[in-house]
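For this view, one protein chain was removed and the others were kept in their places.
Coming up: subunit A.
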């Protein structure tokens, strides 16, 4: 059998240097077709009336989502050019967090336009140059129509969070989730100074059961672990919290050790000493005034032994164990305590104080919640609830999008109208601008300007409106100077979208245009797909 394979390997044609070399135009064509197919696949999920997709992965797990980046990630595309679009939506996710569907649709529209231009005989390099020019001009126009926003202006922030949530399955709860997102971000930043938000300071905890409405913003911290029982308390008012990184279990040296037991009395002694040793530790903990103990997970030995748990319970100390080392930073920041790595450091000063630490029943499992923290750090926890796993996951993604939207506003404090208004405005303004250009640039510019109308078109289509009449009316209104005219999906008409409170951060639109343009340009530049043996 193996000999046969070896013989086949030896018989390989020896004079071919590489395989599958096709003509550049063909390659470019197939790249564009593949990339457009990706854009087409997700276009129905754009906008407030966009549809969701159900994706089943190879293990049979089902995801239901409206989030472009998630759909594409799960699709597992094969074609190299299609992969680039998937990456594009992920880049938008990292940069702005929202608009992951729009960016792919924009790229698809630009590619379609490029293909038309290519068939007309334009050189890809020329198209690529114009596209760069186009993107920078588009950003200028967008900036000119932006409305400055103040972070203390809660209403505007709410509006943009609402817009982002409106397309998701959880939009009926947006009245609750949007303020939650705004509060969460505002709690962890100092609007006067900071230009960026570390979303790691917002912890989202998902717990199955109840409905999305029962989600809550927790001013404090939530652990998904339960308390350790053994008759110990599971509710503690005026909690003194100790966060320890050492272990409460029989001593163990780093070197291998053995305890030699020669007779029965020695065995007794060992047991007694072990008990004494642990009792000592727990006494010291109690002496420092601690009544809630958080214990870091240890892989080398038992972080806390059964005996220790028993003794701690007797001393009326509430215990939460298995806290991951990565979470320590978040925990100590939230609780205002200091992590304690050895018993000698276990002093009252290192403890954190909170009003209440209690164990709650959440569905079939339990949670530990600590609230009313004295001198709390700049962190926030959100407890998400949902009746099934899919809803919970989608709620998490939607909330993440909303948080990102607020973060965009912290980064760049401008809002622009949504509902297809910016794209229509760009299309009209840039078509006009194209008249002032000459040569190929002018031609490409006009074509790309027209391609932007794909967004309002799809928006209208998904909302069940007639795309052609909607887009042309929109164009007309914008030409007459109504900069803020957009598609009002709820009413099915065109109106001043700002009055409808449909607002989105400027950064989402600008980054969508620049990222899409960058991606399209790199696809245009490709003229060959080469199979290689190693990479």
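We adopt the following convention: contacts are C-beta pairs under 8 Å (C-beta built on N, C-alpha and C of every residue); 3 or more make two chains touch, one makes a residue touch a chain; residues count from 1.
Note that contacts and distances are computed from a predicted model.
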item: From "RCC1 domain-containing protein 1 isoform X1", "Elongator complex protein 6", "T-complex protein 1 subunit beta" or "AP-2 complex subunit sigma", the hidden chain's UniProt protein name; value: "T-complex protein 1 subunit beta"
item: Identified contact with the non-displayed chain, of A:340, A:395 or A:458; value: A:340
item: Residue among A:64, A:147, A:176 or A:199 touching the omitted chain; value: A:199
item: Candidate in contact with the missing chain, chosen from A:328, A:356 or A:437; value: A:328
item: Footprint left on subunit A by the chain that the document does not show; value: 1-3, 5-6, 9-10, 12, 14-18, 21, 24, 31, 78, 80-81, 83-84, 87-88, 90-91, 94-95, 123-126, 129, 132, 196, 198-199, 245-246, 250-262, 266, 269-270, 273-274, 276-277, 296, 325, 328-329, 332, 338-342, 345, 511, 514-515, 518-519, 521-522, 525-535
